[in-house]
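Have a look at this one.
The complex appears here minus one protein chain, its other protein chains still in place.
Showing chain A:
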Amino acid sequence: MTGLPIAVVGASAAGLAAVEALRRSGWRGPLTLIGDEPHLPYDRPPLSKQLLHGDWTPEKLTLRTAEQLAPLALDLRLGTRATGLDVATRTLTLDGGEQLGCAGVIIATGVAARTLPGADRIAGVHTLRTLDDALALRSGLANGGAPGSEDVAAGGGGGGRRVVIVGNGVLGCEAAAVARELGHEVTLVGIGPTPMAAVVGTEVGELLAEEHRARGVRLLTAAVDGFETAPADQDGAGDPRVTAVRLAHGGPPGSGGVAAGGGTRLPADLVLLAIGSRPAVGWLDDPALDTTDGLRCDTYCAAAPGIYAAGDVARWDHPVHGRPLRFEHRMNATEQGMAAARNLLAELAAEAPAAAEDAAPAQERRPFAPVPYFWSDQYAVKIQAYGPTAGADRVETTVLDRAERRALALYGRDGNAVGVLAAGLPPRQARALRAVVATPLPWEEARERVAAATADG
């Protein structure tokens, strides 16, 4: 029609799903995919699992090869950051200064790892969001992979290094499991006493805590205050290396020393900060957009006319749950990328029906109403959950087998069941639970359906 491209910003799971859906749904105009990482779109969940463990090479994480992308005829701009968006004219600014006028824009910039002030200038302190992060952390966890590891191995017993993981959410727990499996001495420090409690509730969290303890992970409740470091080498070149994590309060009685500031110190060779993330909305400076906790969208994933968002960055009105939700789940990234693409095309076709040669055959916009899904793998325990489990005002957990860490949990809000979680259940049973919370269901009815879904099978 106009010859203007559709631009998708963020070349990861959501952005990839969007460009593929745009082509499948009939967009024949120019299509630009902009991503600030140098890599082809890759998958993140294995970063804290198979990649960190050393089981998989980075190539295995690539979501599509260059060959598989070729038919999409993308104007693929890797290593390129979008720095601004003018909503009224749908014009993107790229980091080289280029202005890109667009027919429509899909924002899929995800989230960035939170960190602590100054942490990026301390060797041995890591975050885990990108492939490059994961490779750096992996080389630290691999034996002899980082300066000083031999000394530590000699004195540390069992070849393990002292790994402190700050943050006991999903990411911290997964990384703790891997580091422990690799034979390191692992301490998992959280502000809340129970790992993952915010997402899964305290009882499932406690079950996971038991598994971590049984595997030899030390769990601590404390806030981190800062780091202690030693000079990088004799010449003082390079960044100082972490030697300990300082805790503001709490900390382990009888172990660790008292730091100069009065708090407890945890000696550490390697530190992972897994303290959550921030939506990557800093580059969106147009006041027409609401960027409080992600990019606020309507029920169609539209943030403004012609501007859509998908994936970890998007906070949209879920039509079934009746409130704005944002998920950092792999499945949602794909589903929402597809939904945003289809709805953008429907809007463009409605905007200029006469000149629709580049657009899709006319279709209606549809509210995006997925059943949220996430999984987590820790040791041999697989957790799968459907529906929003965070923010529940009621949780009922049934432990089916404590030793095997098999459990079921139902999550309620305002009298309805909205979420369900399965730990260690056979796939067929876990899958059957999805139907129970596909829409919010009165609590008692949901309990009966959960019992029926797991009775046979």
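Operating definition for what follows: a contact is a pair of C-beta atoms (placed from the backbone, for glycine too) under 8 Å apart; a residue touches a chain by one contact, two chains touch by 3 or more; residues count from 1.
Just so we're on the same page, contacts and distances are computed from a predicted model.
Q: Have a look at "CidA/LrgA family protein", "Carbohydrate ABC transporter membrane protein 1 (CUT1 family)", "Ferredoxin" or "4Fe-4S dicluster domain-containing protein" and point out the UniProt protein name belonging to the hidden chain.
A: So the chain that does not appear here would be "Ferredoxin", according to UniProt.
Q: Of the listed residues A:A7, A:A21, A:I34 or A:V186, which contacts the missing chain in the full complex?
A: A:A21
Q: Which of A:L33, A:L47 or A:M338 touches the chain that is not shown?
A: Checking each option in A:L33, A:L47 or A:M338, the one touching the absent chain turns out to be A:M338.
Q: Footprint of the hidden chain on chain A, which residues?
A: Counting only chain A, the missing chain is touched by 13, 17, 20-21, 24, 43, 45-46, 60, 63-64, 330-331, 333-335, 338, 373, 375, 377, 382, 384, 426-428, 430-431, 434.
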